[in-house]
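Sharing a structure, written as structure tokens. Questions coming.
A single protein chain has been omitted; all remaining protein chains appear in their positions.
In this document, chain identifiers A, B, C and D correspond to the written order of the chains, with residue numbering beginning at 1 in each.
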Amino acid sequence: MNKAYPTEELLRISGVNPNKCMKCGKCSATCPAYDEMEYHPHQFVSMVNSGDIEPLMNSESIFKCLSCFACVDRCPRGVEPAKLIEAVRIAVVRKQGNNHLLADDVPNMLDDEIPQQAIVSAFRKYSK
Amino acid sequence: MQKISRDKLIKKASNLLNSGIVRCVLGWKRGEFDYDITPNVFTTEKELIDDFVWNDFCGANLSKYLVSKTQGVDGKILVFLKPCDTYSFNQLLTEHRFDRERAYVIAVPCEGMADINKIKQITNEGISSIEFNEDTLSISTLYNEEPIKIAYDRVLSERCLNCKSKKHVVYDELLGDDGEILESNRFDEVEKIEKMSSEERFEFWQGELSRCIRCNACRDVCPACTCEKCVFDNPESGVENKASANSFEEKLFHIIRAYHVAGRCTDCGECSRVCPQNIPLHLLNRKFIKDINEFYGEFQAGEKIGMRSPLIDYTTDDIEPNEAVNRRDS
Amino acid sequence: MVKFSCEKIDLVFAEIAKTAALYIPSNDKNNKAVFTKWQKGTKLCDSHNTQIGPKDLFFPQTEDLMAFKASNKKIEIIDTRKESEDFVIFGVRACDVKSLEILDRVFLSEPRDSYYAMRREHGIIISLACTRPSEACFCTTFGIAPSEPGADISVWKINNEFFWQANTKRGEELLLKIEHFTTPAEPSEVEGEKQRISVLMKRLPLANLSTNGFGKGKTNELFEREEWAKLSEACLGCGTCTFVCPTCQCYDIKDFNTGNGVIRYRCWDSCMYSDFTKMAHGNNRNTRKERFRQRFMHKLVYFPENNNGLFGCVGCGRCISKCPVSMNIVKVMKKLGGNV
Amino acid sequence: MQVNEFKPLIVAFCCNWCSYAGADLAGNNRLSYPADVKIIRVPCSCRVNPMFVLRAFQRGADGVIICGCHPGDCHYTSGNYYTRRRMTLLFSMLDYLGIEKERTRVEWVSAAEGAKFASTMNDFVSKITQLGKNKRLEDLRCKK
Partner (left out) sequence: MQRIGVFVCWCGSNIASTVDVERVSEALKNEQGVVFSTNYQYMCSQAGQDLIKSAVKEHRLTGIVVCSCSPRMHEATFRKAARSAGINPYMVEIANIREQCSWVHKDIITGTEKAIILGKAAIAKVNLNAPLIPGESPVTKRALVIGGGIAGIQTALDIAEAGFLVDIVEKKPTIGGKMAQLDKTFPTLDCSACILTPKMVDVAQHEKIRIFSYSEVSSVKGFVGNFDVTIKKKARFVNENICTGCGACVEKCPQKKIPNEFNLGMDNRSAIYIPFAQAVPKVATIDPNACNMLKNGKCGLCARVCTAGAIDYTQKDEYIEEKYGAIVVATGFNPISMEKFDEYAYSQSRDVITSLEFERLTNAAGPTGGKLLRPSDNKHPHTIVFVQCVGSRCSVDSEKGKEYCSKICCMYTAKHAMLVRDKYPDTEVYVFYIDVRTPGKAFDEFYRRAVEEYGVHYIKGMVGKVVPEGEKLKVQASDLIENKQLHIDADLVVLAAAIEPDKSARGLATMLTASMDTNDFFTEAHPKLRPVESPTAGVFLSGTCQGPKDIPETVSQAGAAASKVIALLNKDKLLGNPCVAHSNEEICNGCSQCERVCPYGAISYINKEFKMPDRSIKTRRIAVVNPAICQGCGACTVTCPSGAMDLKGFTSKQIMAEVDAICR
């Protein structure tokens, strides 16, 4: 992985306009995976906007995002950070040529404790 | 062939006439031949039985007659309206052209109307009688021994081939079952012209409009043209004339005619039906309708009473005029 | 009388077109016959009559009469008339030939209309006997014989041959011009066709329509008939019937300010229009009923009154097929007439 | 160098409050544009009837431009919004009839935009000059 994805490509994939962000941080305030993440939702928005994409692609953060869409729901400006994180994730997956996991592998990894939302998220994430 | 029988319509009308609920009946009257049907006001059951017709040539939109027929006299008028006619009815009400209370609307389902011109293209002149069958018309002529059978859909008028709605948007009483609003291909012809080059479009319309004899039939039949005095009849307007002196005046007439009904035209197709010169006038009206739909969102005039036409409305981020005309090219 | 085979018709047309503009009925893209200026490739349509008669070749829908120019507060009057070119119209049916006789009565009687007269003088009319009348035809009602079309030259098309019979000196001169395409023929050769047409005419749906009850002296009887109200009810007041009519001759005179002067022109008018013959005091026919009545009274009563019983209608049937609401002179005649 | 003899005739309808004032400002600042442009003052661009536009072409105009306040700045609050819709439909119809679409234009020029007024007119005149004489919407009776 030598070259990061162009910003425009990520914006196209995600449909997100980071210029709408007013830097209130509510996305990160609401994020349940915040502590797990190296880069937080608001940083994704800001860093993609400034073209600083490579660190994001190299970070585990993209896989820590639960895709719970809380940030999307709460964002007062309708920026939809989760979609941007998803786009970075897709960018990484595309570069690798395949998925981090295959959707078919997911059922084997389930146990009774796993929350429903995580299952849904996993399918959403790995069936792309 | 129409599914509802003539008898059913007559029965309904007679009942309402005899019970005094309506004063008279606005319907279609038989003519000299089987296809030349005249709008008529019936006042007795006998008149209805003798002369009322309901068949594939009852294309005339009766809604406009309500403007004059409700004037000056009391009582309700029964009017038979096909689905497309009901849109005109609503649009006239939107513009306060008559009082809703004065009309008793009976909605008649319509299977589409035949175009006598299309029939004559097949049979040529000399039609002596027409028999209506389920899927065919059986035409006897002076020059053929055997009647000519023509599949109904071959002679369906253009407007009915592209029918936009089988649903009545207003009625007091419905005969039979109401239909649905349809997905039509009515803008295909407009698109075809749009795709031509500017020169081709100019040639096309020059050719069509040069045939105009300025008889005003398109205007006078149009349910949206109910002005007390049309600008083209008013010497004060600056555009008045009784004949188009040249190609400019031909264009002027047809642009202004279509423009004045833009946003109000329900696309009933009467203008093209009555044009003695077979000019496809509906393609001008449909251009405006298509543009309105594309630029300002889907709008069907007459869908509801009191709707605000797109030309007397706006949003703050409407498309710019020059952007609109350039968009098609890119 | 001369004859030639149908294949030669284009050669004959080409010959005529050498010296005069030639108009023939030809189908337009909608398959409707219209008088079209002949040029190589223009195809003759002889199966049905033209949408509109040849009226506008003599009496155009709009015609400049004169022009004025004002400069330095002086008015200059300009005669805009140009000497008309010679022209020939081929394929005029008996009804339309008759219609020109009606127009002549109006325009060529005193005061003579020099604009119309000039075109009449320059135009040669070649008629054509009907082969296939329409269901709306009723010329025989007015005593017109479609088998004897008349005019400068009468023409019959029988099987694969054209028969041309000159009726006037101008007709004879024209026949001389095409002499090398024709062979002599006997009038008896067209008798069979005439017979066939006469029989055919009797079979038409409107064949029995009669003028009984109309004509000279019927004004008082018909004017106040209450049926007019009912008959005019559906009328839209458009000018279709008038403008497709081969005998309607009313016009309006108007001035057009070009910015650099004024063009005085005339254009067809229609008695169906609300401002028809509008005068300083206003309008003398204020309701649709009155205007509707005028049209039919003119054709069926007033015109014969002033023209020795000649009716102002030739039964061409155009108004019947063109009226947007299918209201027409036949329905009027049947309603008001003496018998059917 | 090629000499272009053709001088187009341009009719410009300007609203009193913004565009006419913008044209005045262009004058105050001596920003030149071709004399082919003749301005007609109207209270608001929404006073311009499509018939006026057609009239101008009939009488020999080669281009017609309508100038009004910027959307949202109309002196009468909403006039130019109506203008925008009306002219959009008219221009589109003219284009549909094969009339060169470059001959008609709507521009929003504020009272402060003298420079924009001049540059708009310069541009419009040069476009119309390239396009040549209006043939498709002319009325020969009005030719000298």
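Couple of notes before you dig in:
Note that contacts are C-beta pairs under 8 Å (C-beta built on N, C-alpha and C of every residue); 3 or more make two chains touch, one makes a residue touch a chain.
For clarity, every value in this text was computed on a predicted model and none was experimentally measured.
Within the full complex, the chain left out of the display contacts the shown chains A, B, C, D. Which of C:Asn27, C:Asn283 or C:Asn307 touches the hidden chain is settled by the complete complex: it is C:Asn283. In the full complex, chain A makes contact with the omitted chain through residues 20, 22-31, 34-35, 40, 42-43, 70, 74-78. Looking at chain B, the residues touching the absent chain are 71-72, 94-97, 226-231, 234, 236-238, 260-261, 308-309, 311-313. Where chain C meets the missing chain, the touching residues are 70-73, 257, 259-260, 282-283, 286-287.
The rule is simple: only the chains that are shown with their structure count from here on.
The distance from the centre of chain B to the centre of chain C, each centre being the mean of the chain's C-alpha atoms, comes to 30 Å. Note: centroid distance chain A to chain D, computed from Cα atoms, is 52 Å. Rounded to whole angstrom units, the spacing between the C-alpha centres of chain C and chain D is 47. Contact of a single residue of chain D with at least two other chains is seen at positions 141.
Residues 28-32, 47-48, 51-52, 61-62, 132-136, 200, 203-206, 233-234, 236-240, 242-244, 252, 254, 256, 265, 267-270, 273-275, 320-322, 324-328, 330-331 of chain C are the ones that touch chain B when the two sit in their complex. Interface residues of chain C, counted against chain D in their complex, comprise 256, 258-260, 263.
By the touch criterion given at the top, residues 31-33, 36-41, 60, 65, 117, 121, 124-128, 142-143, 207, 211, 213-217, 219-221, 233, 241-245, 270, 273-274, 276-278 of chain B touch chain C in their complex.
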